[in-house]
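Submitted below is the structure of interest, expressed as structure tokens.
Removed: one protein chain of the complex. Kept in place: all other protein chains.
Chain lettering (A and B) follows the sequence in which the chains are written, and residue indices restart at 1 in each chain.
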Amino acid sequence: MLRLEPRAEPSRVMALASPLLALALTVVAGALLFALLGKDPFRGLEMFLVEPLRGGRALGELSIKATPLVLVALGLCVCFRSNVWNIGAEGQFILGSVFASGVALRATPSSGAGLFVLVLLAGMLGGMAWGGLVAWLRDRFNANEILVSLMLVYVAEQILSYLVYGPWKDPHGYNFPQTATFLAPARVPLLLEGSRANFGLPLALLLTGAFWLFLYRTHAGYKLEVGGLAPLAARYAGFSSRSALWTAFLVSGGMAGLAGALEVAGPVAQLTTHVPLGYGFAAIIVAFVGRLNPLGVVFAAVLMSMFYIGGEMSQSRLGLPKSLTGVFQGLLLFALLACDTLITSRFRYASRRPAIPGG
Amino acid sequence: MHLDAVALLLAASVNSGTALALAALGLLVNERSGVLNLGAEGLMLVAAVAGFATAVHTHSEVLALCAGAAAAATLSLVFALLVVGLHTNQYATGLALSLFGSGFSAFVGVPYTQETLADRAPHVVPGLSKLPVLGPLLFSFHPVVYLTVLLALGLSWFLFRSKRGLVLRAVGESPESAHALGYPVRRIRVLAVVAGGALCGLAGAYISVVYTPLWVEDLVAGKGWIALALTTFATWRPARVLLGAYLFGGVTMLELHLQGEGVDLPVQLLTMLPYVATIVVLVLIARNPDWIRANMPASLGKPFYPS
Partner (left out) sequence: MLRLELVDISKQYPGVRANDGVCLRVEPGQIHAVLGENGAGKSTLMKIIYGVTQPDSGQIRWDGRPVSIGSPVQARALGIAMVFQHFSLFETLSVAENVWLGLASEPSLDAVRDRIRQVTGEYGLELEPERPVHSLSVGERQRVEIVRALLTQPSLLILDEPTSVLTPQAIDKLFVTLRKLAASGCSILYISHKLEEIRALCHHATVLRGGRVTGEVEPSAASNADLSRLMLGGEPPRLERRARAPGEPALELKSLALPRSGLYGTPLVGLDLTVRAGEIVGVAGVSGNGQRELFAALSGEQLRGATGSITLFGEDITRAPPRRRRALGLRLVPEERLGRATVTTLSLSENTLLTRTEAVRRSGFLDRLGLAALTQKLIGHFNVKARGPRATAQSLSGGNLQKFIVGREIDAKPRFLVVAQPTWGVDVGAASQIRAELVRLRDAGCGLLVMSEELDELLELSDFLVVMAGGRLSPRIATADAEAQQLGEWMSGLWPEAPNDGAGAQHAQA
């Protein structure tokens, strides 16, 4: 009989292998799913795992999706490592895009070329404000941050809707719920000709390094980790849970807001109701699959972006709905959580021998 | 306002609150055993699409509701096996369930977004529903509404007057002690999760099959999350859950009423109302942490390792 028994020590090998194992399981499940839907499983998997990496242009598309995922997930790493559950990153993303648009819409053709920096900063502030609101409600009233941050996502969606249907609607936009297209100074500069990769990419990589240093090499990062692993030990040591709460929400809110600003001032170049793409939620998966480690987050973000692009391709080339992406992402997280058990436990064959001979 | 109008408004609140009540009752059963299920939203979405699809193909409301409950129960079983069997983090696994449910329901529901269900005669209790005031107020509901009330009463009795219910509460209070006394804690938790999940499923199917008979992506629009807040607000007591749900239903009705009256407020502000109300509720219930701790199943959210 197969039994699960705890390991004496968490297995370092499994900590690294678990995401890979989870990916393998997801691939298998995905192949089955394709077969059930009457499509060639290999072709389907090719859409998701191979095509998104083929060629320079494809990689550019990948970076556009991966960058916001990396940014949001970096902030969520700080949160989850501190055991602060910010589920409303999507709402902070939206507020970031709103604040960024507010600044971007002020641009005139004669604005300085560096305006986009202000746009990004505004987005960061917007996300921080929205995240700070959750922190305040938790700090002052002890309100559950999971549900509050989530409710604020729905509120943020309504704020966005109000603005693009109302005061910010483009008068020349044929009555569509969207703002005017942003002028060049307000937009994020591209990196290369022929690719949509933009300034966000090096920014994300730079921030990845910064977050890694913060989390693993500073005293502040250590304090957050202890607060998340053992709150009693953190209190004994004198680490402030209040400052951990605020740090977590301001940092993750700011990062989500930055991602929102990048999205709206980058490829989309205007504010519409379609700006929120669910990155705030997908980033949760990225953070977990990346083991709450900035370096892992980069790989996980690339993987998840491949799923996004794969979903789009499946739609255009195989006639399958784009929401297939969501299925794969959810499966990946489930598989990861299941495989993670192998870090702290192992399977053993245990025979049911009689307790006492002759008994 | 005429008494009739008030009666109609109250009845509409009850109608609107029923889905929330069912989901919250399901979560209550979960949480009484000590398992926090953040996947309620995902369960409701999957159940909604399953129920709707069944209704489209079989034209049977009963089958559709059962299909929804069964779909959610199956997913809950997966959740339970992960959380109780493999000791995965309850928060993360619940989130995974919600995310998966959201994606899966969107995917499966694509062919059904333009469908409508056949019109059905309104459910009324014959004769009694013609009474003035009391008629629309008490006797014109869909059977599921009455079922919900019975369920709340039944759960109340079960939890506080039966030994099985006492065992469930004990498991939620201290699974270690229950285990030491010889109770099959993990089996009880799995049963609670599946049963609670089935109720969430019923709630989701009710929305797509009865309440607003249609399917669109994200039909449930956060009711699963609101149900989580509601369970805490009602301090894990079925009767209070029912009242709280109807109150929430009332808030939603107020929003529609105001829109209908042509009140000069942006429509988005009114749509925000239930979510802001939930935040207010979350602030209110947290004001006294000691009171919550006195009423909360003490092991809620914590994993249990049989030694």
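One rule holds in what follows: contacts are C-beta pairs under 8 Å (C-beta built on N, C-alpha and C of every residue); 3 or more make two chains touch, one makes a residue touch a chain.
Here the structure is a predicted model, which means the values were calculated and not measured.
The chain not shown here makes contact, within the complete complex, with A, B. Across A:53, A:206 or A:230, the single residue that touches the chain missing here is A:230. Residue-wise, the contact with the chain that is not shown comes from B:169, picked out of B:169, B:186 or B:257.
One chain is missing from the display, and on subunit B it is touched by residues 163, 166-167, 169-170, 173-174, 176-178, 180-183, 290, 293-294, 298. Against the chain not shown here, subunit A presents residues 8-10, 213, 217-220, 222, 226, 229-230, 232-233, 235-238, 354-359.
FYI, only the chains that are shown with their structure count from here on.
Note on chain placement: the centre of subunit A and the centre of subunit B lie 28 Å apart, centres being C-alpha means. Put simply, subunit B touches subunit A in their complex at residues 38, 78, 82, 85-89, 91-93, 95-97, 99-104, 106-107, 110, 217, 221-222, 225-226, 228-229, 232, 266, 268-269, 271-272, 275-276, 278-279, 282-283, 286-287, 289, 305. Those residues of subunit A lying in contact with subunit B across their complex are 4, 6, 85, 87, 137, 141-144, 146-148, 150-152, 154-155, 158-159, 161-162, 165-166, 281, 284-285, 288, 321, 323-331, 333-334, 337-338, 340-341, 344-345.
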